[in-house]
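Provided herewith is a single structure, encoded as structure tokens, for subsequent inquiry.
Apart from one protein chain that is not included, each protein chain of the complex appears where it belongs.
Here the chain labels run A, B and C in written order, and each chain numbers its own residues starting at 1.
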Amino acid sequence: MSKKMKICINTGGGDAPGLNAVIEAVTMAAHNRQWDVYGIKCGYAGLLNTDEIIHLTPEKVDGIASTGGTILGTTNKGNPFMMPVTNAAGEIEQRDLSDRVMENFRRLRFDALVAVGGDGSLEIANRFAEKGMPVIGVPKTIDNDMGGTVISFGFDTAVSIATEAIDRLHSTAKSHDRVMVVELMGRNAGFIALNSGISGNADVILIPEIPFDIEKVCDKLMDNELRGHRYAIVVVAEGAVPKGGDVIAKGAGEAGRQHVVLGGIAEYVAKEISRRTGKDSRSLVLGHLQRGGSPSTFDRLLSLRFGAAAVRAIEMGQFNHMVALRSPDIALVPLGEALGIQKRVLTNGDTVLTARDLGICFGD
Amino acid sequence: MSKKMKICINTGGGDAPGLNAVIEAVTMAAHNRQWDVYGIKCGYAGLLNTDEIIHLTPEKVDGIASTGGTILGTTNKGNPFMMPVTNAAGEIEQRDLSDRVMENFRRLRFDALVAVGGDGSLEIANRFAEKGMPVIGVPKTIDNDMGGTVISFGFDTAVSIATEAIDRLHSTAKSHDRVMVVELMGRNAGFIALNSGISGNADVILIPEIPFDIEKVCDKLMDNELRGHRYAIVVVAEGAVPKGGDVIAKGAGEAGRQHVVLGGIAEYVAKEISRRTGKDSRSLVLGHLQRGGSPSTFDRLLSLRFGAAAVRAIEMGQFNHMVALRSPDIALVPLGEALGIQKRVLTNGDTVLTARDLGICFGD
Amino acid sequence: MSKKMKICINTGGGDAPGLNAVIEAVTMAAHNRQWDVYGIKCGYAGLLNTDEIIHLTPEKVDGIASTGGTILGTTNKGNPFMMPVTNAAGEIEQRDLSDRVMENFRRLRFDALVAVGGDGSLEIANRFAEKGMPVIGVPKTIDNDMGGTVISFGFDTAVSIATEAIDRLHSTAKSHDRVMVVELMGRNAGFIALNSGISGNADVILIPEIPFDIEKVCDKLMDNELRGHRYAIVVVAEGAVPKGGDVIAKGAGEAGRQHVVLGGIAEYVAKEISRRTGKDSRSLVLGHLQRGGSPSTFDRLLSLRFGAAAVRAIEMGQFNHMVALRSPDIALVPLGEALGIQKRVLTNGDTVLTARDLGICFGD
Partner (left out) sequence: MSKKMKICINTGGGDAPGLNAVIEAVTMAAHNRQWDVYGIKCGYAGLLNTDEIIHLTPEKVDGIASTGGTILGTTNKGNPFMMPVTNAAGEIEQRDLSDRVMENFRRLRFDALVAVGGDGSLEIANRFAEKGMPVIGVPKTIDNDMGGTVISFGFDTAVSIATEAIDRLHSTAKSHDRVMVVELMGRNAGFIALNSGISGNADVILIPEIPFDIEKVCDKLMDNELRGHRYAIVVVAEGAVPKGGDVIAKGAGEAGRQHVVLGGIAEYVAKEISRRTGKDSRSLVLGHLQRGGSPSTFDRLLSLRFGAAAVRAIEMGQFNHMVALRSPDIALVPLGEALGIQKRVLTNGDTVLTARDLGICFGD
């Protein structure tokens, strides 16, 4: 029989529906092996200051799989390899505190860390693996832009919420003969915009992978009008860019996810459509609604499978791997390998072809 | 037996979930009396230019009660008493075309008009009533600010959507120890913000009826923090105003409903909270998502009851009234009477008291 | 200033969406008055055996308003005035243990009890009130059959779930030209069947208040078929009865809510329709799905308002009353008065008229 383990888990990066389900599965799978399992707060911060480590028990995780957020907290800041610290002179400098993390990990006699996070968090996990920490990664990406896995949790929920929002906008757009431009997440990859745009019956989809010509977009809208279809839904990923390269939308990128959408891409597109076609056009930024709240059934199940697979990987001693979906199975891929890949929408893949077959315009 | 009637129906003002259900009920109730019923497009425009009048049949309205929008189209413009017309000199002037509407109404031998709309549309209906048109009004108000009725359709859906959005924001706010400020509809009345803020477990609710002091809001957030509650949800009606009177939020009012939320109230509140407390604060404008799409079950039923009651009122010859909810019954109130009243949140009513009992802060 | 109170709360009868919201509001409203508030487990059982009384704190009720069920547990058994007890001879006899409840209530120095429950539970509460216990009732009724209040919590959720189920059945019925008979809750009152049948676009609605003739139902279905409408949705309340009086459906009544629906009313109706018209007919019993799970937004808010109003009533010393909805306000009605009334669907009320106007058949 395998030895009794003592493992820990953290969650890093932005919120994503399914984090709590991973935590539940890791806790239950460990508990059912008579292992001890601990929760590290706020990414790696809880391994720098170990005051708040939580003993995870079946009672603490009962029913959390269907809830949003993470009971461990998360953060976008705080890479222990480059931690912002105030020095004696009162200045902020970046310091490498990774040895302190390694020390605490060993002092607390942990046998393994399950690191749940996106590119950034798993990159850090990989560096700790190189320093000798036994690590299993669980990929988290709302945008579906991480390599090595067909999909990860959070994405199905995000696409569902976006589709539901698009559904709602249809009726108002139609009742008022209006153009509604809705901005969705996706700085580098347009998967959310593409999938929800198709599901939500959009007229136009603009994604980072296919630079758009605003004139082509306007052509499409006016063609529609001639056929009696006087309203339109335009779905735009926050990272979509006009052809010709100069990024007109200054708010895109990091700030595009935040509340200050000054010059955000949706607003730009709505204004240009108004100006060029005379049509009443409005924009809306869906923002945080896409990444919070209860996971969809699909994401609950995938997260639970990922969590349980992570514990089985530890049991087998297969460290420094990431769990991944190879439909219909769960696979283990070497962490380093997975991190090298950035997934993008295939511009000649069947999903884009489906959109074109349906008559959806990409502005190209 | 009552005579065979020939009636028409129009929908005016902004989109609201339930408009199609009213149309379905009016059509079916008329059909089951062997009456003829016609749909007028785009508010009163369809009575100026009568080319597009639709014969409404059971087939045409089958199943539309559960759909969003209005199959008749709607518009916020186009008061026939003050219609913008381009004159000979190429200037736009407002002209009273109401006589032409009356003429068409009589020429087409309509016996009654069912006018579905908000304050504005029913005000116009009332003026036609004074000119001799037999009219029945059906009140439509997302904001719940129309008098004469306990509630109208669209409001329950708007509150549900807003509450669901607030639910989703909770998990992200909590996972990141963040303040999320969400702006909801309500220029003059804070019902949507109040009801969804309570249902959605908000920490702070800001409404037009209770001017707020941003310092009080910050006090509340810091009190929470001392008790270990480090994140917060702030719900703000678009028409909320800071105490002292100078409206800092320029974007509020008409534009607050549109895409250009430059200086919108939510953004103002989020920035002030960040500045004064140092907390990470984000804002989000829910916008059109609140007024489009499928009506809730409550709104479907209410709309169907309103539509059927309108036809029964015509049958009884009780014109120039508005159907209204006097829970649990539907009543008829004189149009003129209902239009005089603008409903506001009662600041000492039980709903506000409930919020205070729950510990929710209004910033006063 | 009012004195510091020490109050308790219990929940009795069947599960209903909104119970936890009442508990949250009572706890928070008491807490914000610096009162102490305690939860009694499983109806009155927790006042017979006082081992499990819970101190309710803001932490314990945080966020429970949106969850289904009751954290205090509930039961349909256990009237302390007629408690089944095993006597010395090993026989079960009913004993009046109400004095022990009174004694414990006084010994623990409670100032008031908030009793949340249906007819049965509030009847018990009323008897304790007569024995000197200061009581505030909160009405709970999925079926909407309690008097004294326009509506109570749980009903809106039940109607929404039932409507959603009917929506789903439409597509299958239509695709296969089938008759789907769906049985909903309502032993004595047909409100759920009526409201969801209208909202869900049913062809036939059968309720206890309007005895039905199965031949009339079949007439309606064959009339529809002649008009090209070859499928149908029949909604039937569990307590619906055929004309002529002999209750054919033996499973109706208490058992109708349980899993053994041998000869349940829906099955009877489906079989008769098949036999008499030759149409492919299926039945489905929605059962417990109607009373469990998350409350709708409407029910969350109503429950929170009820809970807060109960605490305000205690503060004002207005005991032996029940909180009630008098839209748009919350009122207090004397407990004894409210209990005398059993609400039924008004067969000439506007909701039934609406159904008839829409062409829905009641089989009468």
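In the analysis below, a residue touches a chain if its C-beta (ideal position, glycine included) is under 8 Å from a C-beta of that chain, and two chains touch if they have at least 3 such contacts.
Here the structure is a predicted model, which is why all the values come from computation and not from measurement.
Here the chain not displayed is in touch, across the complete complex, with A, C.
In the complete assembly, the contact with the undisplayed chain comes from A:A309, out of A:L19, A:V101, A:I273 or A:A309. Within the whole complex, the absent chain has one touching residue among C:E24, C:D119, C:D143 or C:D167, and that is C:D167.
Within the set C:I54, C:V150 or C:L289, the residue that contacts the chain not displayed is C:L289. Per the touch definition above, the residue from A:I9, A:A25 or A:I142 contacting the chain not shown is A:A25. Counting over the whole complex, chain A has residues 24-25, 28-29, 31-32, 58, 63, 65-66, 150-151, 156, 159-160, 163-164, 167, 170, 195-196, 198-199, 201, 296-298, 300-301, 304-305, 308-309, 311-312, 325, 327-330, 349-351, 353-354, 356-359 touching the chain that is not drawn. Not every partner is drawn; the one left out touches chain C at residues 14-15, 17, 19, 67-70, 73-76, 161, 165, 167-177, 180-181, 258-260, 262, 266-267, 270, 282-285, 287-289, 291-294.
Keep in mind that, in the parts below, only the chains that are shown with their structure count from here on.
Connectivity of the assembly in the absence of chain B: the other chains, held in place, form the touching groups A | C.
Fitting chain B to chain C on Cα positions gives a rotation angle of 180°, stated in steps of 5. The chain closest to the protein's centre is B, with centres computed as averages of CA atoms.
For the pair chain A and chain B, the distance between C-alpha centroids works out to 35 Å. Multi-chain contact residues of chain A (touching two or more other chains): none found.
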